[in-house]
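Up next, chain A:
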Amino acid sequence: MMLYSLLALAYAFLYLPIVVMIVFSFNASNLVTVWGGFSTKWYGELLHDQKVLDAAWLSLKVAMTSATLSTVLGTLAAVALVRFHRFTGRTLFTGMVTAPLVMPEVITGLALLLLFVAMEHAFGWPAGRSMTTIVIAHTTFSLSFVTVVVRSRLAQMDASLEEAAMDLGARPLRVFMTITLPLIMPALLAGWLLAFTLSIDDVVISAFVSGPGATPLPIVIFSKVRLGVNPEINALATIVVALVGIAMAIAGRVALGREQSRRV
Partner candidate 1 sequence: MASPAPRFPWTDPNAAPLIRFEGVSKRFGDFVAVERVDLAIHRGEFFSLLGASGCGKTTLLRMLAGFETPSDGKIFIDGIDMTAIPPYERPVNMMFQSYALFPHMTVAGNIAFGLKQNSLPKPVIADKVKAVLDMVQMGKFADRKPHQLSGGQRQRVALARCLVKEPKVLLLDEPLAALDKKLREQTQLELVNIQDRIGITFVMVTHDQGEAMTMSSRIGVMNAGVIQQVGTPVEIYEYPGSRFVADFIGAANMFEGTVTVDLPDHVTTTCPELEHDLTIAHGDPVTVGTPVTVMVRPEKMAISRDKPAEGLNWAKGSIADIAYLGDVSTYHVLLASGRKVQVLQTNLRHTNEQPLTWEDEVHLGWHPANALVLTR
Partner candidate 2 sequence: MSGRLGRFLVGLPAYAWLVAFFLIPFLIILKISLSEPAAGIPPYLPLWSHDEVENLRFHLAFGNYLSLFGDELYAFAYFNSIRIAGIATLGCLLIGYPAAYAIARSPAAWRQSLLLLVALPFWTSFLIRVYAWIGILKPEGLLNALLLWLGVISEPLQILQTDLAVIIGMTYSYLPFMVLPLYATLEKMDLSLLEAAADLGCRPFRAFLAVTLPLSMPGIVAGSLLVFIPAVGEYVIPDLLGGPDTLMIGKVLWAEFFDNRDWPVASAVAVAMLVLLVAPIMIIQNARAKAEGRKR
């Protein structure tokens, strides 16, 4: 019983700050900690803040693109790691795939920016900091997370299914498209969602590789937050939390449905 009280406390610790923030996003008062009645005016103001809207749109584009790219690359990497046990540079490959998972963001960000500067210096591309550089940076670290998710799913998969397909005359590419891919699809979806979340949430790496012309939403929020608590940010944060909540609910429903149909 005491154990469950501790668990309840841990959940309170995890959720209370978010709840407080959501409540205060509906506060009519300018003062963040004094309740001045219910209001949705901060949501209205948010809708007229062109800078925020532009940043949100850019973040969405970056997250979609980098999540898709990293899902494709990460899936290929996972297949190579699980199915091919011996190839040149496997150790280096494994290291490079897993290192971004634990690499401090400031280092990754700095390293990528220095690369972009050097590349621009040497080849003239990429010209300055743009959506392109942000997408490349986000794809690089998301790729690792996708690989981990897909790899564990692939490793759990019954290898005899692929063997059965080959035994029945399907060539490797066809086996992958008709047997393997459908079976690991839930992992691909989970990986995509994870990559999307990581991208749309990233501050530090974006701060290094974004420029004046391309500022994603977290950077805008960060610069506002540094100036202190602001009810408009509460409103924005609430929208983000709500969107993530809805996305998770849908993903959960999809995963559950798939799991059930698999059992039949």
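Just so we're on the same page, a contact is a pair of C-beta atoms (placed from the backbone, for glycine too) under 8 Å apart; a residue touches a chain by one contact, two chains touch by 3 or more; residues count from 1.
Candidates were picked such that all candidates are chains of the complex that A comes from, given by their letters.
Computed from a prediction, not measured in an experiment: that's the story for all the values here.
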item: Of the listed candidates 1 or 2, the one touching chain A in this complex; value: 2
item: Contacting residues of chain A [partner candidate 2, same complex]; value: 3-4, 6-7, 9-11, 13-15, 17-18, 20-21, 24, 32-33, 72-74, 76-77, 79-80, 84, 87, 89, 92-100, 102, 104-108, 110-112, 114-115, 117-118, 121, 136-137, 139-140, 143, 147, 155, 171-173, 197, 200-201, 203-204, 207-208, 218, 221-222, 225-226, 228-229, 233-234, 237, 240-241, 244-245, 248, 252
